[in-house]
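Only a part of the assembly is drawn; its chains keep their places, and the rest are absent.
Chain lettering (A and B) follows the sequence in which the chains are written, and residue indices restart at 1 in each chain.
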Amino acid sequence: MTAVADLRTGRFSLPADRVREIYTLMVRARKLEERMIKMSKSGEGYFWIGGPGEEAFNVCLGLQVKKGQGPDYDYLHLHYRNSATMLAMGMEPIDAMRQMAMRRTDPHSMGRNFVGHFARREWNVLPVSSVIEIQYTMAPGTALVQKRHGGDGISIVVGGDAGTAEGDFASCMIWSSRPGQRLPVLMIVMNNHWGISTAAETQHGEEHIIDRGKPFGIPGEVVDGCDPVASWHAIARAMEYCRRERGPFMLEALVSRLHGHSSSSGAVRVENEPDCVTILEQRMLEAGVCDRTYIAHVHETEEAGIEQALEQVLREPQPDPTDVPRFTYAPSPVDAVYPQDYDDLPGRRRSS
Amino acid sequence: MATLVQAVRMALHYGETHLGVTDIFGEDVGPPLGGVFTATQGLKTAWNSPLDERGIVGTAMGIAYAGGRPVAEIQFCDYGFNTIDLLKVAGNQRWASAGNYEMPLVLMTPSGSGIRGSLYHSHSFESWASRLAGWKIFMPSRPLDAYGLMLSAIVDPNPVLALLPKALLRVRGDELLPGEPEDPEQLKAMIDAPVGDRSAWQPQWPPLEEYFIPLGKARICREGADATVVSYGRTLPLCERAADELWEERGLRFEVIDLRTIFPYDWETIRTSLLKTGRILFVNEDTEVTNFGEHLLRRVVEEHFYDVLAAPRVLQGKHVPGIGLNQIYEQNTVPQLPQIRQAMLELAMEEP
């Protein structure tokens, strides 16, 4: 690929149209999250958690996912800061807001789960759970099926830096690097240097988290997750390795946490961490990728899109009491009590 | 006549050849051992995992997500207590994602006392398991049920936990499985791995047939009108024996119900029997504080308080921190034949 390099970091570059695509998605994600933070304060929603400060990396990730259903495609074991990844994959912002507003139309959880807890079967996006790090125990399972199935699908698992202290992070390394059974797992750590209020440097004895892969022969890379050019290429290399070698790779992205941990900690904008959006704007202007009008236009368009979506969401219905037990069980021909779904204890079924 | 563990093995063989089972795995599940109780000898999809129960459950979930049909084993249920969070999540994925994903996995694990297992090979798991909403749980007490329930577990698209009563694993049934040869010695020669070097050994599977016992269907083992006793697993044959003795010695006819499925339990069969006899006893060996039998008792009290002729009751294991190795401990910790017989007699004789 020797396309004209419009934005450059070291030896790596991205063409202008790609940069603008990334930028637009980053702004969309930012506007979405900022609006949802407001929703958490206005009562249009309750709890907010999300990824402002991670957009550069997360968009580059989403754009490079091999998107689809089944083992031919990538599986995504995400955590709760991946809205930008989902947008880059093509999710409409409204589907995040539906979850934020706890509507029955929320396609991820029908108003049950916190915002950012995505689930989307046709894209292999597995249900995000709040339980830190457990996704790392599951990724080898999807990767095992993929390896056996053939093709170049991989399993991508994403979590935070503090969470790597859970044993499940080690489990993922162990299960992905068994002799003769190496698995195409891309382990991504979003290192924002915080676990809620706890500073990473007070808890981590290891210099780089990816160093923990070395004893297992798992290659790794640390990347500036605020830089879309560096991130894009690091992700491309990592994916390429997993797809081709059918083995694990670790990527550690250094990112910001621009609104603190969540609405529980106030979700106020912090000032002392790099903002990937404004940094990119500066670089685009300097490199002539776009002008100020373009930037203003993107901001306006994306903001308008979000506002419009919100209006729509707020008109949509809430779940109702009969929804409480729905989707507990999948229909089963060999279940005498719950051949369809669940609604109450055995012999106390509402429907009967 | 097959033993219970042979029945499980044959069900798994049927599962991997006819019902799409892709992976049977866990610690020492693959060759050369084929499971510490031989449940997985000679199975073509059986493999050995790392010594990591969290990885086992997580990987099973991943395989299920990706379209595989895993049967994972926890070597003893006593070693599954570090995975309760994952079990909760496996049970809630369909509900949490509002139907995006199913979770067609089977987890099997030996449960209960009776093999002189001391502190960590004698726990019961059914009371814990019954709290895991979204799971189905069964515990067979005879080979035919183990076979038929395991096939159902495999085809059911929900997570199913198979609790195998350790004490009964080597006990033969008195009915043939569909397709099983008449001569148990012949069966043994066909499917039990030889002692010593097994590297060249291949099992010869009998022409097994499909046989589903629906989940949620109890079995009436003895009919009777004087009183009802409900049990499962190790204590079920003891209840049968006590019923036989009380018939011979006292002319009392007990209705003995093998619950078989812990959840969803067969409430219709229980209540029908209760309404017939007016007297009911639940027997299990799990510890007696917050025990699944107490749940069933609550259903009786809630719905049939004015229908019973004697106080409904439960007989359970003692609330102590473990089961000691010296048999003095085990004998005095979990119900044995004399206590069961005594409880049954008292139930039948109680004059309100």
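General observations
Just so we're on the same page, contacts are C-beta pairs under 8 Å (C-beta built on N, C-alpha and C of every residue); 3 or more make two chains touch, one makes a residue touch a chain.
Remember, it's a predicted structure, so these values are computed and weren't measured experimentally.
Just one chain of each kind is rendered; the file's full complex, by chain label, has copy numbers A x2, B x2.
Here is the rule we use: only the chains that are shown with their structure count from here on.
Between chain A and chain B, the centres computed from C-alpha atoms are 40 Å apart. Interface residues of chain B, counted against chain A in their complex, comprise 22-23, 49-50, 52, 54-55, 57-68, 70, 85-86, 89, 93-102, 104, 133-134, 136, 151-152, 155-158, 212, 214-217, 263-268, 271, 299. The touching residues of chain A, when paired with chain B in their complex, are 70-71, 75, 106-110, 112-113, 117, 119-121, 126-127, 129, 131, 134, 136-146, 148, 155, 167-168, 171, 174-175, 178, 326-338, 345-348.
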